[in-house]
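Please read the structure below before turning to the comments.
Note that one protein chain of the assembly has been removed; the remaining protein chains are unaltered in position.
As written, the chains take the letters A and B, and residue 1 is the first residue of each chain.
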Amino acid sequence: MPSLSTRANLDRRIALKMLAASVAATMARCSRPDEEIIPYTNMPEGLVAGEPIRFATSLTLSGFARGVLAISVDGRPIKIEGNPRHPFSLGATDVFSEAEVLSLYDRDRSTAIYRNETVTTLADFMAAWRDASQSSSGGGMALVTGRVVSPTTLARIDALKRRFPDLRWYRYEPVNDDVSRSGSRLAFGRVVTSLQRWADADAILCLDADPLGPGPDQLRIARAYSSRRGGNKRQCIHVAEPVWTLTGASADFRLAAVPGEIREIARQIANDLGADLGEPRLSEPVRAFAQRASIQLRANRGRALVFTGEGQDAGMQALCHWINERLSAPIDYLSSPDAVENGHAEELSAFANDLHARRIHTLIVADANPVYDAPDALGVADGIANVSFTAHIGLHRDETSVCCKWHLPLSHALESWGDARAVDGTASLVQPLIRGLYETRTRDEYLALLAAEEIVNAYALTRATWQMPDNGWRKMLSDGVIANTAAKPMALSVARIPDFPYAKTNGLSLQLSPDPSLWDGRLANNAWLQECAKPFTRQVWGNAVQISPNDAAHLGLADQDTVTIAASGETFTAPMIVMPGQADGVIATNWGQGRLRAGRIGTSVGARVSGLGPHPFMRLLSGVTMSKSDKTVTFRSLQAHTKLAGRSEDLFQIATLTELAHIPKQQTLPSLLKAPPRGEYAWAMVIDTDACIGCNACVVACQAENNVPVVGPEEVSQGRDMHWLRVDSYLRPHNKTLRRGFEPVPCMHCELAPCEPVCPVEASVHDHDGLNVQVYNRCIGTRFCEANCPYKVRRFNWFDYSGDQAYADEGPALKAQHNPDVSARGRGVMEKCNYCLQRISRARKTAEKENREVSEGEIVTACQAACPTKAIHFGNLNDGKAKVSRLKQAPHHYILLAELNTRPRTTYLKRVYNSDDGE
Amino acid sequence: MREKEGDARWIGEGITSLEDINARIMAAIFAPAHTWRWWVALAFSGSLTLLMIVTVTWLFAHGIGIFGNNTTIVWGFPIANYVWWLGIGHAGTLISALLLLTRQKWRGSLNRFAETMTLFAASMAGLFPIFHLGRPYYLYWIVPYPNVQDVWPQWRSALVWDFWAVGTYITFSALFWYAGLIPDLAMLRERANSRFVRRLYGAFALGWRGSARHWQVHDRLYRYMAALAVPLVVSVHSIVSLDFAASLEPGWSDTIYPPYFVVGALYSGFAMVVVLAAALRWGCSFQPFITVRHFEVIARVLLTASIIMGVSYASEWFWGWYGGERSERHLVIFLFAGPYAPLYYCQLLFNVVVPQALWFTRVRRSIAAVVVISIIINIGMWLERILIVWATLSHDYLPSSWRIFLPTFWDWALLFGSLGAFMFLFLLFVRILPALPAHELRKLWIEENSA
Partner (left out) sequence: MAQLFRPGANSIAVVVIVAIFAIPTGAVALTYFIWHSPYATDQYITRAQPVPFSHAHHVGDLGLDCRMCHTGVEKAAFAGLPSTHICMTCHSQIWTNAQMLAPVRRSYATGKPLHWQRVNRLPDYVFFDHSIHVAKGIGCAVCHGPVQRMALMRQEQPLTMGWCLSCHRHPERHIRPKDEVFNMYWTQPADHAEQSRKLIAQYLIETSHLTDCSTCHR
């Protein structure tokens, strides 16, 4: 769509003007400044001013695509939603894609071409590049990128190679699949991507793996997971893991074990399946677990799955392939879309060696940050300093960028043309929603320039990759997926059982995993993600070391002490958090924090652990030591108490299938208060804690949809936050085991709302749809409503968080992202979840204009749309056939704090487990 | 024998004639002794007042985020200070009115400055709800007034009742205070030496001539007002207590709150009266008017109140346990074992244990002792107010939102600032108006000496 760019340009001007006006207007109303209306000179057809439009595009995580629908109003992208057509979104989103829209408006994005510290022009750079590359056949020329699976980008790299035959391309991804790659090579003699068909499995065993955890494949598996909750034919999930993971929290049987023991479980199961790997060395609880799992798996041949993770070794991976083959597990083996043969760590090390051996004299780093990612042992920074010509292409002037002589600003995905592939190779297009906010270019464009190709425009380059007539192209754009581009499953068989030596465990080991909010750290400057609480610790703005209670006691350390960890010669300091249910002998923390040059938001938050270890990207460092530090690093969390003072049974409710059978029907208690009037709709929400995996997508989605501001680390340590929707994390002993669960808590929209009678100015009122609405412009900020809210779901603007006093001075930048359908709340005003009133009212008006009622599924709240497990249901209680109406009759339906008889419209479904004894 | 006689008198030695009374009381205004004490005190309280002004400016510039409140504990110091100050604001009018109706002779030495205390304390109290608002400039939305939006206040809200209660109370107390002041203003009019000052006092004296008819009308008016005042006083803190009682939070929604609050108010109010009485006695040499006996009777009141408070606390524990509601029980445990426990123990010690010393006559008759105990009681009562706010909000229904309150510098600044402002106003008062009702003391002296 060529008209797009000009449109975006005009709209931006309008947007900014409107903003200026609106800012003026939302502040004191006493004097009304003149407002301007600036119409288009030429209105693009299909566009209605102020109305949202959805565009299908793709966002990548570690190079792999998740299809999304980006919502744009007047040419401003304001929200990301999932693309139902895309197999790795299925209409859902994860925290990372939700937050991308904020990264687009990130004020710290690099906006110009730099030569050292001075701004310069592309011409200068090209001149310098010609001097450096002329008459070169690419010898000593290096290109460093992340994982590249985009056909267009691969074509650019090929072109570059044609131009410079001896050019060496190093590709590495900090969060990678090295172990499973070498594992599959060991098993099948070739690198394959294994795509587990979770929904087809009845028995699942995860050995130190977290399939439900964050990652490019999360949404697909999560949806499959939820498709098997509820009903009677439920899956039986066994998880053995050292540290809590989302999968572990959802397991029927969870065992906390060190990686070494987990390895032995695999040995046990392999032996049960006819292998002879010697006597497994199992301590008692582990043996019992292994036996039950083994029986389960063998009882469900053809419908049994075994996962193992990057924390284990290639042998383990290979063995699990063998086991899965014996179980004829529902797995598709595909050729990996990542064509590069070498492992990621291997590539990065090779790069470092070549740097030190001075084999590189011309270096291009394209959208990668080796200086941060690589262990300090590799000394990448010094290495780069020795290179004569260095250029960095990136969104930020990051750690690597400042080591390079040249910096080229990269376009954000929402400003770019391009394409991408998903884990299974499904290709999808990337299309811009707005013309570049700054003079930036896409990676493809820069590479094309470097290769001196004749086409250097991303749109043309992308179309060149996908040769087809306009209508076909349009269809691809609107679908967001390109039909039959997924790799075909292959018939493979495991050559032989790999030899499987006993692992030796020595001392305390440190487990590293990607940050559930910041991933590998490239998103560190995203305030939404920094303030998105990690599922188990509920920590924000930093990373902590998790330790088991026994280890803590043994080391004489208390919860929230600041500790110093020494591993392989390097040390780091972080707060320590005691985590019941974690295996003794393993401590854990996350990558992605401790950025040195991320920007106003992300710089020097938390501790950098990617620098540890002799080799890059090690998931497990053994022989670490840990001691109390004399420094103090504050542990900032949004939820102080995860252990419930004896209240768990009614706050986070759990039932086993057997219990489910005979649960008495709960009836509504009588009340003296007069019930609010019932209009033609009665909106209600049911949240299925049985399906919820605690991924936080809903939280960030809510933040994006409702202009919810961030408050920043200082405010958080003051005990303040603004999330309308929080995911309470609960740890509760149930029968013989320790259960872990999540409970998303939005406003309950009580029919007898305690917040309403206490407001002196009627700012908190009920409407005829049963919504408990907050009228921001009427609120004077007595905060009686929140004081009297038993669920504590209301949030107060202690400062002008979304305006002049915004954290890190992000105010203006955030305003560009603001949803124009939602008021920006000023200082001193109470706010809270309103069931996405703007969406309700939009749907309602559409229906009324057509003289009909709003039908089921027409209104989808932001949290509901984001949820990968469809755990959130929303609808009209007056419609007996509506899903919510049916769910509220379900036996495992419950009301939070029912004894208060506030008659909430938001209610819950219990977490259900198959069996009573969970080990 | 003679000692007993002396005991029967409420006006001590040193007063030989009616003129003595007038002279001594006027002296505080026209010819003050040891003025330096007054200046030092004024300077001190003045600087605190300045601190308050700075704090409020900062508050309005930056928003109430400057206080320690957080997402869970949305109320903090301002609300506690409000309740505390209003409590202090109680004793004045009540002493004055109740003792008048019950014809207590010792009233005469206390009522004037006690009422003044009421006025200033209540005004301090009145400020805090405004300071605590997120958008103080919209305070007037609580008032029912015709507007272009066609919207009205929300009458079910205790905060609206509060507004009326406090507003009425302050207005009425002011009128009551003024009514009592008129004859003395007339006297000042006569005695002031500059014409301007005399005209000033004269204007407020409303042409009082002291005719028999004047006295008769004044007396009747004054008694009627007193009769109105008593129920009003009781109602005010009852309604304030509904800010908490009319909620469903554990530890707040509690039927005992109104009486419990009223007694608490009297308790702190009387304690403050003791402190001011001692200060006046010492500062304006009112020894003949404010005698040891006065302190002794107040001490008895304090003792009684302390016992009632003790019972109220105990009943909270009992009902917490007997009611069986889990959150209520946890709250009681939280008070005794939670992070606020030290404060709670102080509260019990200061409000219940320490005052038991007043059982002993020797303690009651030692002004120093009674004053110290009164100060302790005031601290204890403040602790009670802040804990009512903190404990419930820190530890209500959902453990996931339990948090702790951490006061900031500004929290303290506003508290002590208000104390300073109160003191400042009071100091100005003693130099402008008679701190004791000369006409009532004259009456008393005549009664005591006519026998």
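Worth a mention:
In the analysis below, a contact is a pair of C-beta atoms (placed from the backbone, for glycine too) under 8 Å apart; a residue touches a chain by one contact, two chains touch by 3 or more.
Predicted model, so just to flag it, every value in this text is computed and none were measured.
Seen in the complete assembly, the chain not on display touches A, B.
Of the listed positions B:Arg24, B:Arg189, B:Arg385 or B:His439, the one in contact with the omitted chain in the full complex is B:Arg189.
Screening A:Glu36, A:Asp158 or A:Glu714 against the full complex identifies A:Glu36 as the residue touching the chain left out. Although one chain is not drawn, the whole complex shows that of B:Ala31, B:Ala61, B:Val148 or B:Ala212 it is B:Val148 that touches it.
Mapped onto chain B, the footprint of the missing chain covers residues 145-151, 189, 195, 198-199, 202-203, 206-207. By the touch rule set out above, chain A reaches the unshown chain at residues 10, 13-14, 22, 25-26, 29, 32, 34-43, 48-51, 677, 679-680, 765, 767-769, 771, 773, 775-778, 821-824, 834, 837-838, 841, 845, 848-849, 851.
We adopt the following convention: only the chains that are shown with their structure count from here on.
With centres defined as mean CA coordinates, chain B is found 57 Å away from chain A.
Only residues 639-647, 651, 715, 718-721, 726, 728-730, 745, 754, 757-762, 778-784, 786-788, 790-792, 795-800, 805, 827-830, 897, 899-900 of chain A touch chain B when the two sit together in their complex.
If you check the complex, the residues on chain B that touch chain A are 62-65, 68-75, 129, 132-136, 138-139, 141-142, 151-154, 156-160, 163, 243, 246-249, 325-326, 330, 393, 396-406.
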